[in-house]
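Just dropping this structure here.
Heads up, this is only part of the complex; the chains shown haven't been moved.
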């Protein structure tokens, strides 16, 4: 089909672990990555905590899922963005963020891209549909 | 009184509400998503630091670790479920759901 | 327009299920096509035939089943349903359990997608 790829955005605004929204949301992304769609993911508000490095859920007795973020790029989900102000409000910097994959050529770690609200608004307006978690 | 708060102060006002009702000698225990209030450099850090002048603020270790939080505010007391039980044993409890 | 609706919360407990139902009915009245309804997270509880609300209350599972009977595709996420105890045996008629691929197809094919949840 010559039809253009559909743009689908995921907005992640809930914190991880307190509810299952973030985790089950991640499952949707991994499945959707196998289909022909132009996927982007935006972490904003408490959703930025999903990207915090070093999550250890053992004492809670629940499975963690931080490692899965490390393979997002392998799943060809490379358009991963973080809202700058959400990070700043929470005292987080890029150093806190998980690695989502490795650059094939340079072998350098890939991290989510920090962007401003205007850029996110612009991207939102270009989507076919938006799913929120 | 022991006040448990289980929501992020960036998303929900339950910690703020709780702070209107705490009294000298009360204790606040941050659990679940509530533990993010215990971290440094946030837009809510002043509020929590101010509260610690009046009451003890605890954060539940298992929830802190699950979220990968390492930089906690000075004065935050980290406790485990056993400590949670002791706090319940020592105080009347209000859960700020 | 072709509409897809996602429902994330369980019946009675959260208004999401009622909002979605009222929205869908209004859309149908206007002649819009419903590409599909997808239940995710606690939304999977919406379609258990075991629910028995008070007689003077709405029967949420029956409402969804009736929509399904009128030809609307109603899909329950299998992964979300399994961990919550929603299995084929307890489903009301006219709804089906399937995978997240179905949600993907809805998101791609529907012109508009609306999410109801907490």
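Letters A, B and C name the chains as they come in the text, with residue numbers starting at 1 for each one.
Heads up, the rule we're going with is that a contact is a pair of C-beta atoms (placed from the backbone, for glycine too) under 8 Å apart; a residue touches a chain by one contact, two chains touch by 3 or more.
A quick note: this is a predicted structure, and the numbers were derived from the prediction, not measured.
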| item | value |
| --- | --- |
| Total copies per chain kind in the whole complex, with one of each drawn here | A x2, B x2, C x2 |
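What we mean here is this: only the chains that are shown with their structure count from here on.
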| item | value |
| --- | --- |
| Interface with the most contact pairs, given as the two chains involved | A-B |
| Distance from chain C to chain A - Cα centre to Cα centre, in angstrom | 26 |
| Two or more partner chains touched - positions in chain A | none |
| Shared interface positions of chain C, touching two or more other chains | none |
| For the chain B and chain A complex, residues of the former touching the latter | 6-8, 10-11, 32-33, 36, 39-43, 45, 61-63, 65-71, 80 |
| Chain A partner contacts - residues on chain C that touch it in the complex | 4, 6, 8, 40-41, 79-80, 99-101, 103-105, 107-108, 110, 112-113, 115, 117-118 |
| Residues on chain A engaged by chain B in the complex (per definition of touch) | 14-18, 45-46, 49, 52-60, 62, 64, 66, 89-91, 96 |
